[in-house]
Structure formats: structure tokens, C-alpha cells
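All protein chains of the complex are present and in place, except for one that has been dropped.
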Amino acid sequence: MFKITIDNILIEVEEGTTILQAARMIGGKVVPPAMCYYTGLKGSGGKCRSCLVKVAKGSAKDPRPMPKLVASCSTPVQDGMVVENTTSAEVQEARKGVVEFLLINHPLDCPVCDQAGECDLQDLSYGFGMEETNTREPRREYPVVDIGPLIKLHMNRCIHCYRCVLAAEQLTKKRAHGMLYRGDTMEISTFIQTAIDNDFSGNMIDVCPVGALTDKTFRFKSRVWFLNPMNAHRECSKCSGKVTAWMFGNEIYRITGRKDQFGEVEEFICNECRFEKKDINDWVIDGPRKIKRQSVISSNHYEELKKGSIIHPIEGTTEPQE
Amino acid sequence: MEKGSKVNHHLFVRENKAVSFSDETLAKIRSLIRRYPEGRQKSALLPVLHIAQEELGGYLSVDTMDYVASLLGINPMEVYEVATFYSMFYLEKMGKYVLEVCHTGPCAICGGEEVLKHIKDYLHIETGETTPDGMFTLKEVECLGACGNGPVMQVNTEFYEHMTEKQVEKVIEELRQKQGEEGTSKGWAEQFS
Partner (left out) sequence: MGRAILLDKVNIPGIRAFEVYRAHGGYKPVDKGLREMTAAQVQQEVIKSGLRGRGGAGFPTGLKWSFLDRKSDKPRYLVCNADESEPGTFKDRYLMEKLPHLLIEGLILSSYALGVKTCYIYIRGEFKYLVGILETAIREAKKNNYLGERILGTDFSLEIYVHPGAGAYICGEETALLESLEGKRGNPRIKPPFPAYKGVYDCPTVVNNVETLATVAPIISMGGETYAGIGTGKSTGTKLISACGNINKPGVYEIEMGLPTEDFIYSEEYCGGMKNDRMLKAVIPGGSSVPILPADLILNTAKGQPRLITYESLSEGEFESGSMLGSGGFIVFDEDACIVRNTWNLTRFYRHESCGQCSPCREGTGWMEKILYRIEHGQGRMSDIDLLVRIAKNIEGNTICPLGDAAAWPVASAIRHFRGEFEAHINVPCTMYNGQMKEERAL
């Protein structure tokens, strides 16, 4: 077991754990935000740079600090490592910079975006974004690509996290979309006109941290915060059948995977459960799902949030030690 | 580079036309694949795409890329991802000669931008366009690694150095004369032993 200190909180973790995972074990405000890392997707992480932290002490053996901020999601812990997240002004500044970069080409169309209310970028901006924009350059606009009747691709909102590509690669046999071109014209696309169609493609929606991939069968139906998330299950031959049903009265508006406090699904679900079973008689409703993420859908408590304190569970919040 | 903020990508069409390499080229490709460990045949993708572009129409059509994917036993999407990443691969039909003019720093301070402008005026085309006779396509490229001999232009991967406005006219006229003749430089497949 390795001892590691994050924002002055000591925790023992197993060798091979990343800094981010260790921070998640502590929970609360010390958890760095993650826009591209996704525990269930092999090879994810390291790209968005929003989880950068400072390693003030490399390890007990080699106490030198690391020269640059590191991506906590992909840096394994060392015994005796000391990490600063919320306690480092440098980290907070860098994170502000990253949020600014993610936003300069984002359309900021939250009012018409189905992801609003459960959007990681919205949360991140609220936590670390600036109140005014510094850019007066026109925002990047991609041509619209239709990827079929189930999923809406809205490329202008994409933050190029690669999660959907990894999900398609790892959950399906023959991935029909990918990351094309490069640099700031890099694009998620199918390259040729085709519908993305296989039993697990809908998980692209769940793993997308922003509104770039949304459920077409739920498009413009309701704001997420007007719906009641309910745990539901059914017998399914393709997946576990354990889902969250988003309901208004007795009507099911949409089905998603069950997401944990870090926005990651517990189990990937199949397209049949997600898109075809919208009748309440299709499901056994287990009861209300407690949404542990702090976001409008769970708390309606934006006024309680302080700057820099976004994305942490409501219960058992651990404060960084001063 | 994109004009303004609009990204000008578009979707491509699979025509389902039969494409294939000659037996000789196929043998060469098989020997290229053997250069990499077993199960790592995807490694041959870049050299094979170079050969495909050169021998199968001067650009990479969807059909060509699907064919390459089948040769290497990989998902066509992996080929599209790679082909769109590297700037030497063309996704559209090009002119017989592709004039690639370097306009990066060292070439620019030696007159690269003037040469570029002169080609536009001389051929009456803009960057990315092809002359109506299908002879020349003009491309602006970044550093070609020949900065000491700038301004530099590559025509179908052959270097033309110390370009001036006059020089460039001369090169273009010589290429026009060559019409019908094969180029003198060795093709991609011949580069490999």
C-alpha cells in the first residue's frame, strides 16, 4: 500500500492507483474534475487537462517536486507522494486556462441544449470559468453530420475527449465513427454517410461529457431537471437491464445508464433498453434514484456553490485541510 | 487552413468501384508487411497508403481506403482516421501535378509568399484549386525541411529549390511540356528494397 497526501489529507491506496482515483476515494472537494477520463473506458484520460494537479513531492524516495503540473487521471501514485489540487493557486490558474480553452470555440448554446443541467462542461465553467469572454474571434462551426435516427451529433459542442470513440471501439465490433482530421479542425464523424447502428451505440450518449451526442428520441422533450430519475430494471438478453428511467408523472421521457457521483455509468446498457422501451409497462420501477452529483438536476442549490467547488458529492463532503 | 471559422469538411461517397494493385505491387506490399512483427501489419499502413495514392488515381478514394483496409485486415475507419490526419494524403482528385509551396517562416522571409502569389496569378487559381485542364493543383504547405534552399516547392514529392517568380514559371512550363511523359522520379513502391 502507498501513502499519498492530497490537499493535506492522507490516504492509503494500492500500488497502481492514479492520483485521480485516490482523490475520488477521499471524495469531496479535493476531487479534480475530469472531462475525458472515464473509468470504464480503457485508454481514456490525459487529454482535456482539466484534472491537472501539482505534485509537490514525488515520493518518499525521491522528494523532488514534478516540474510540470500532471494529469491526475493518468499519473500513478508513488509512496509518500504529496499532491496539491485545491490548495495550489497554480493548479487553479491552469484549470481556469483549460476551461477558457474549452469554451472559446464552444457555442454556449445551453438554453437550447438537451445536456444542460447535467453537463460536465457547464459545471466546470461554473466552477472555474470567467465571467467575461476574452475572445472576439468567431467560433468554430462544423458542418452538420447526420449519424442516424437515434443519436444527434452536434459537433460544435464537442470537446474532443475521445470517450465516444473509445466506447464504440470497446463496446462494439466494428466502430463506424472516429476522430478525423487533426488540430482545431479535428472532428468526430463517420467520414461516409452512414447511420451508427449497433446494439450498444447509445452508450456514446452517456459517456459524452457535453451536449455533442444526445438522445434523438428525447430531443427537446424536456429539461432534465423537470424529470424524476427512477431506478428501473427489466429482463434483457443483451445487457443487465438496469437503467435510470427519467419520468414525468407516469411517462418515461428517456432511459439512460445509471450514473454514479462522478457521472460514469455503472453498467453500459443496450439500445433496445435505451431507445425502444419507453412504456412504463416495460419496466419494473425500483424507486427514486438519488443523484449524487452536484448539479441542477440534483440539488437546485446553485446558490450554495462556491467558485472552484463544483463536481463533488453532496453527502460526506470532505473539506481540504488548511 | 480554414477560411474564417467554418470547418470545410464534408462526407465522402463510397462508389463501390473495384480497385486493385498490380501483382507486382501486391508482392511489394506483402514484403513491406513482413517488416513488422506478426499481428502488427497495421504498421504498414502509411507506406501502403503512399503507394495506393500514387498508383490508384492520385488520391485516396473511399474505395481505395476500404481496399487498403482489407489488405491489412483492419477496420476501414482506422484508415480514414489516419488518412485525414496526415497532410500528404489527398482525399479529393488532384491535378496531374500538385504544386506544394512552402510558406513557413524561413521560406517566407526569403520570398515564399511572393512565389505563392505569383503562381496564383500565373495559373489563375487559388490555393486548393486545380487548373481547368486538370494539370496543376496548388497547395500551401508548411515546412518541407529544406529551409536553406528556400523558397521551396514540391511537385509530386520532388523538390524544387531556390524558387523565384521567373523560376516558378519555368518549372510550370517544363511540366506542361512533359505532358504525356512519365515523371523521372522513382515511385513509392520502387523506393523500398
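Per-chain residue numbering starts at 1, and chain names A and B are given in the order in which the chains are listed.
Just so it is clear, a contact is a pair of C-beta atoms (placed from the backbone, for glycine too) under 8 Å apart; a residue touches a chain by one contact, two chains touch by 3 or more.
All values derive from a computational prediction rather than experimental measurement.
Enquirer: Looking at the full complex, which residue from A:15, A:62, A:109 or A:184 touches the chain that isn't shown here?
Expert: Only one of A:15, A:62, A:109 or A:184 touches the chain omitted from view, namely A:184.
Enquirer: Which of these touches the unseen chain: A:48, A:210, A:232 or A:291?
Expert: Missing-chain contact among the listed residues: A:48.
Enquirer: Footprint of the hidden chain on subunit B, which residues?
Expert: On the side of subunit B, residues 1, 3-5, 35, 37, 40, 42-47, 49-50, 72, 74, 78, 81-82, 85-89, 103-106, 108-110, 113-114, 117, 126, 141-150, 154, 157-159, 185-186, 188, 190-193 touch the unshown chain.
Enquirer: Please output the residues of subunit A touching the missing chain, sorted low to high.
Expert: For subunit A, the residues touching the absent chain are 45-50, 52, 68-69, 71, 74-76, 94, 97-98, 100-102, 104-105, 134-135, 137-138, 140, 159-160, 162, 179, 181-186.
One rule holds in what follows: only the chains that are shown with their structure count from here on.
Enquirer: With centres defined as the mean C-alpha position, give me the subunit A-subunit B separation in Å.
Expert: Each chain reduced to its C-alpha mean, subunit A and subunit B end up 39 Å apart.
Enquirer: Could you pull out which subunit B residues touch subunit A in their complex?
Expert: Subunit B residues touching subunit A: 2, 4-14, 62, 75, 77-78, 80-81, 84-85.
Enquirer: Hey, which residues of subunit A end up touching subunit B in the complex?
Expert: So the residues of subunit A in touch with subunit B come to 105, 137-143, 145, 174-182, 185, 187, 189-193.
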